[in-house]
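As you look at this complex, bear in mind that one protein chain is not there, while each of the others sits in place.
Per-chain numbering from 1; labels A, B and C assigned in written order.
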Amino acid sequence: MPEMLYGDKKIHYEIYGEGEPLILLNGIMMSCLSWQLFMPQLSKDKKVILFDFLDQGKSSALSDNEYTHELQVEVLKALIDHLNIQKANILGISYGGEIALQFAIKYQKYINKLLVFNTTSYTTPWLKDIGRGWIGAARTFDPEVFYHVSIPYIYSPWFYTENYQWMETRKKVLGSVFTRDFLEAMIRLIISSEGYDIRQRLCEIEADTLVVGSDYDYVTPWFEQEYIHNHIRGSKFVVIKNCGHASMYEKPNEFISLINGFLSLKKSLSIV
Amino acid sequence: MPEMLYGDKKIHYEIYGEGEPLILLNGIMMSCLSWQLFMPQLSKDKKVILFDFLDQGKSSALSDNEYTHELQVEVLKALIDHLNIQKANILGISYGGEIALQFAIKYQKYINKLLVFNTTSYTTPWLKDIGRGWIGAARTFDPEVFYHVSIPYIYSPWFYTENYQWMETRKKVLGSVFTRDFLEAMIRLIISSEGYDIRQRLCEIEADTLVVGSDYDYVTPWFEQEYIHNHIRGSKFVVIKNCGHASMYEKPNEFISLINGFLSLKKSLSIV
Amino acid sequence: MPEMLYGDKKIHYEIYGEGEPLILLNGIMMSCLSWQLFMPQLSKDKKVILFDFLDQGKSSALSDNEYTHELQVEVLKALIDHLNIQKANILGISYGGEIALQFAIKYQKYINKLLVFNTTSYTTPWLKDIGRGWIGAARTFDPEVFYHVSIPYIYSPWFYTENYQWMETRKKVLGSVFTRDFLEAMIRLIISSEGYDIRQRLCEIEADTLVVGSDYDYVTPWFEQEYIHNHIRGSKFVVIKNCGHASMYEKPNEFISLINGFLSLKKSLSIV
Partner (left out) sequence: MPEMLYGDKKIHYEIYGEGEPLILLNGIMMSCLSWQLFMPQLSKDKKVILFDFLDQGKSSALSDNEYTHELQVEVLKALIDHLNIQKANILGISYGGEIALQFAIKYQKYINKLLVFNTTSYTTPWLKDIGRGWIGAARTFDPEVFYHVSIPYIYSPWFYTENYQWMETRKKVLGSVFTRDFLEAMIRLIISSEGYDIRQRLCEIEADTLVVGSDYDYVTPWFEQEYIHNHIRGSKFVVIKNCGHASMYEKPNEFISLINGFLSLKKSLSIV
């Protein structure tokens, strides 16, 4: 299984398909595994690169210290160098979208197109305090407490309610995922986001950008994506209707359509 | 301080002003104290009756057993009898709105007008699991954990962010409110809501009803109020813009205006 | 029937009830008659003053020349002087709201509270061209053409559809209202709005203000009211759900509740 060293830390990555590179950046609770369902459709005509951030999935844990997003941005840069990529399309979800935006500011020339889903440009006090709630729940080291505090708000109320059988199954699966190690890593990942604020720097991003939100996103509400859209010149913007924060799971077809469709655009159109 | 006995339990209540009676039913975390700001404007020309449900404020705790909403409905009925009220206007917020709706179904003839703010007619699996997250947080008996898990979602993201100084002060105040006794009572109150579902019975309500929601209510989303409105014949419906679940605190003037205005209506108007 | 002279022009007005004065300013197609349904509930405890602007209802027509809103602002001022009013609550709908805002800027001290429903602070090019469409339709002097071009967009699609019998009756009634004189006056009233733009001056308004919009207002969309709300310090803001431009007709109870409720507020509340 491919792996890169970042200092003495292992970074796990996976590559699917051939063609123009598309790098996918995980949300905070995700790992390479989370993309399985999507790989056949996403990697048909491109080279899709998945990887786990530090403290995620099969990459190394950082048990001994605090860090910020900055570190994960550098991990991404190291991976791009390691794979000898000159220019990639980069797509990030939530936490991954935040890393993507920061990478786009710092390493502009490596980006072809940029896609951010359910992302914010700023950890507001509101979001920070929600994160502290998650931390408090994680510190009980009771997987069910962490599940109930975090998961319901990641889905829209009706998706969760209409698919409650599936959610109950998921609750059981996550019961064994939410180990002490996982929860300790989660705490560090949450803390790494606390000082995040790039509102003033969005205007520096020149990549052709697609910003996608969901109207019932209760973690990074749609107006956060509208803010990003309003501050990245020429960016495109779609809000998925009747959908929560986990848009890739609630609306997988709309999710894939937007990615494949936006990547198919050869140049921006405008009638005016 | 006035007090009624319900069996061997004390029910604390307070009366302000003179005129047609208006009974206010607390949300789950509230008590009579929560209404202080509003009393001068609400009680100008009516008799406003506040009371604490069992397990709230200065009413008795029910340390030894579980119960359902049914019990609180009976407490309200007992209070109305105790005060020798023939007909009252009844207003409930969230938990209090749920009690108000059930009272309206069971004791229709005691109600003049009915007002429900930020209320649902059904504890969905989604809402039940959010409640379980609150319970998990409460069981840490750490006030800060309970605060972070519950409070941010009660406000809209921007109110919380724009008034963060005030929220920080509130965090300190609530630090001493969220005692072990309070949190144990909170757990029982949450559990009392778990089986709640009156969707099929809303059509029985004949009172002239005002239903109010907030567009950024992340606990009882506005479409829950739209559901109530669609199923209570002739009910009126307003959604407060840019506002979270705690509409009375975020938009106190719109809140009072809607109450006083709706109560001033002598009969329903229609042009068609 | 009471009447005031403004120069050589007659201004028709009507007074209902006793108490604090509340002056109601008509929308462009309205006249004193339009308020009939509401008078019993509105004038219970206040003195309500209705009047027709120049080129409306029973006031004089201005057949010979063009004019701007400025003229109607002065008519309002003259009426206030004529009635010897020191301070009034002023409520305007659409065209009337525009006059109310301009009056509030110019004659601040005469205003107690200000209420504007379905109003804009600027005739955008979009709105101007819609107005030109109305003018084009008016110039056919065919009442049915004017009806079909203007009326459907004044209601929300579902109100119009659900109450189509009533709309059909109204179509017949308006067939005899939309005379050549009426349509010529309408053209002048539309033209009087074309240069309207007070966006930069909203910040001068100090009156306690309520701004109300409707989410399906297709003439002055709700974001125009949000703009007004964002620029009048301390103003209150409500958007009526599932409602079109003619909110007073579609949601008469919510309409009256908001007016009576807001006027009942003795002072602005805030928890922060």
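In this section, a contact is a pair of C-beta atoms (placed from the backbone, for glycine too) under 8 Å apart; a residue touches a chain by one contact, two chains touch by 3 or more.
Keep in mind that what you see is a predicted model, and the values were worked out from it rather than measured.
*Asks:* Tell me the shown chains the invisible chain touches, ordered by label.
*Replies:* A, C
*Asks:* Considering the whole complex, which of C:V149, C:V177 or C:I191 touches the chain not shown?
*Replies:* Hidden-chain contact among the options goes to C:V149.
*Asks:* Among C:M167, C:L210, C:I228 or C:L258, single out the residue that touches the unshown chain.
*Replies:* The single option touching the absent chain is C:M167.
*Asks:* One chain is left out of this view; which of C:L24, C:I80, C:I130 or C:I198 touches it in the full complex?
*Replies:* C:I130
*Asks:* Across the whole complex, list the residues on chain A that are touched by the chain not included here.
*Replies:* Listed in rising order, the touching residues are 37-38, 40-41, 44, 163, 166, 210, 222, 226, 236-242, 249, 251-254, 256-262, 264-266, 268-272.
*Asks:* In the full complex, which bits of chain C touch the chain not displayed? Write them out.
*Replies:* Residues of chain C in contact with the hidden chain: 124-127, 129-130, 132-133, 135-137, 139-140, 142, 144-145, 148-153, 155, 157-158, 160-161, 164, 167, 216, 218, 221.
Operating definition for what follows: only the chains that are shown with their structure count from here on.
*Asks:* Does the chain-touch network form a line, ring, star, complete graph or other?
*Replies:* Shape of the chain contacts: a line, open at both ends.
*Asks:* Could you tell me the distance, in whole angstrom, between the mean C-alpha positions of chain B and chain C?
*Replies:* Chain centroid spacing, chain B to chain C, equals 36 Å.
*Asks:* Please set out, as single numbers or ranges, the residues of chain B touching at least two other chains.
*Replies:* If we look for residues of chain B contacting two or more partner chains, we find none.
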